[in-house]
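One protein chain omitted, others in place.
Chain naming follows the written order as A, B and C, and within any one chain the residues start at number 1.
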Amino acid sequence: MKAEIQLTPEQKQDLVERAKQARQWAYVPYSHYPVGAALLTASGKLYDGVNIENAAYPTTICAERVAVFKAVSEGERDFVAIAVVTEDGGSPCGSCRQVMSEFGLGLHVMMANAQGEILSECSLADLLPRAFNSSSLE
Amino acid sequence: MKAEIQLTPEQKQDLVERAKQARQWAYVPYSHYPVGAALLTASGKLYDGVNIENAAYPTTICAERVAVFKAVSEGERDFVAIAVVTEDGGSPCGSCRQVMSEFGLGLHVMMANAQGEILSECSLADLLPRAFNSSSLE
Amino acid sequence: MKAEIQLTPEQKQDLVERAKQARQWAYVPYSHYPVGAALLTASGKLYDGVNIENAAYPTTICAERVAVFKAVSEGERDFVAIAVVTEDGGSPCGSCRQVMSEFGLGLHVMMANAQGEILSECSLADLLPRAFNSSSLE
Partner (left out) sequence: MKAEIQLTPEQKQDLVERAKQARQWAYVPYSHYPVGAALLTASGKLYDGVNIENAAYPTTICAERVAVFKAVSEGERDFVAIAVVTEDGGSPCGSCRQVMSEFGLGLHVMMANAQGEILSECSLADLLPRAFNSSSLE
C-alpha cells in the first residue's frame, strides 16, 4: 500500500463539489435517495458517478462504483481520493468498499451531506479491515 | 417502446470499432476474457465500457453495464444501439439485459468478435422476452 | 440440453403452493413486493426461496436465486421446474435467468399470481435466448 497523498482543503472541496453536481443525474425512481461521487486519480483526472437503480433491485449500482468503473474503463488504475455526497453523509456500502479495494486500500474517502459539508473522512483501509483480496485466490 | 432507429452499416461499424478500442482497458486478471462495449445514445453520443473484475467475483461488472452507467451518469436516458466485442462474439449476460431494459427494450444489440465482425444482432426485446419491469412494483 | 420432463397438473400446483407458502418469509422492507419461489430437482426434492432486500439495494437477492442456491448448497445440480409467485405473476429478472441457466436451459418456469394461478409458463430457454455461458470462457 502506498503512502496516502495529502490533499489540500481546496482539492477536497473540489471533489465534493463535483460529486454534488453529478448527483443531479442519479436515477433513483425506487429509493428516491440520490447519491453523487467523484474520484480523483493519481494522474490528476476526475471521474464522477451516480447511483442507478433498476426495477430488479439487485441490478442497481452505486455512485462510488460508477465513478471507479468510468475511470478503469479509461485505463486508470491508481486512485487517490473519492468524495460521496448524499442527503445525510451516508457511507459507502460494503460492495463499493470491495470494488474500490481491488485498486488499493490507501484511497482517501470523504462522506459529505447535500450541503457539501464533509461529515467524516478516512482511508478505505479503515472502512474495510481484513479485506478479502486476490492473495487468497493464488 | 419506440420504433427502432435504423443504423447505417457505417454507424454500426463505428460502434463496433469503438468497442474494440475500449477492450484494451478491460481489467480481467481472473477470467482473462476481455470485453469491450460501445453505446450510442439518441443524442448522438458514444459511451464505451469494459468488464472490470474483482477478487470477490460477485462484485465484477460487465462492459455493457459500464457503458450504460457512464451514459446515465452524464444525464443520458435514451439509447439507440450497443456493440459488444469479445473473443468469440459472446452475448450479454442476463444481468446486463436487465440493466439495459430499464431504459427501453428497443435497443439494438450487436455482438462482434475480436476481429470486429458482427456475428449476430437483434433487439433487446429479443434477448429478454417477458422482461421484469417497474410495472410489477406499482 | 436434456428433454424437458413433463409435469402433471398436480405437480405444478404443488410447486406453486410451496412458493406461495414461502412468500410469507420474504424480507422486503424497501420494495414491499414479496416474492416466493419453489424449485423441483431431478432427485424429486423441493427447495423454496424468497426475496431478501438490503438497505444497499444492489445486495438484494431474488426468490428464484435463493431457491437455486439452497439446492446447489445441498449438492443438487439437476433441476426440473421452478414456480414463482408474486402479486401479479411477474417474471424472473435477467440476473435470475442467468443464474438458473448455469445448470441448464431446459428448466420449466411457471409464473403465478398471489392467488396461485399460473399466468404463464415456458422453458428457461424461452426466457434467455442466446444465453451467455461457459463455452465463451474456454
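The rule is short, and it goes like this: a residue touches a chain if its C-beta (ideal position, glycine included) is under 8 Å from a C-beta of that chain, and two chains touch if they have at least 3 such contacts.
Just so you know, these numbers come straight off a predicted model, no measurement behind them.
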Which residue of A:Thr41, A:Asn54, A:Ser73 or A:Ser101 touches the chain not shown here: A:Ser101
Residue of C:Leu15, C:Leu40 or C:Ile61 in touch with the missing chain, whole complex considered: C:Ile61
Chain B, residues in touch with the chain not shown (by the definition above): 30-31, 53, 55-62, 93-95
Residue ranges of chain A at the interface with the undisplayed chain: 31, 33, 86-88, 90-99, 101, 120, 122, 126-132, 136-137
Positions on chain C where the hidden chain makes contact: 22, 24-25, 27, 29-30, 48-50, 52-56, 59, 61, 65-66, 68-70, 72-75, 77, 95, 98-99, 102, 132-134, 136-137
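Simple rule for what comes next: only the chains that are shown with their structure count from here on.
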Interface sides of chain A and chain C: same vs different residues, half threshold: same
Chain centre separation (chain A, chain B; CA means) in Å: 23
Between chain A and chain C, centroid-to-centroid distance (C-alpha), Å: 34
Interface hub residues of chain B, defined as touching at least two other chains: 95, 98-99, 132, 136-137
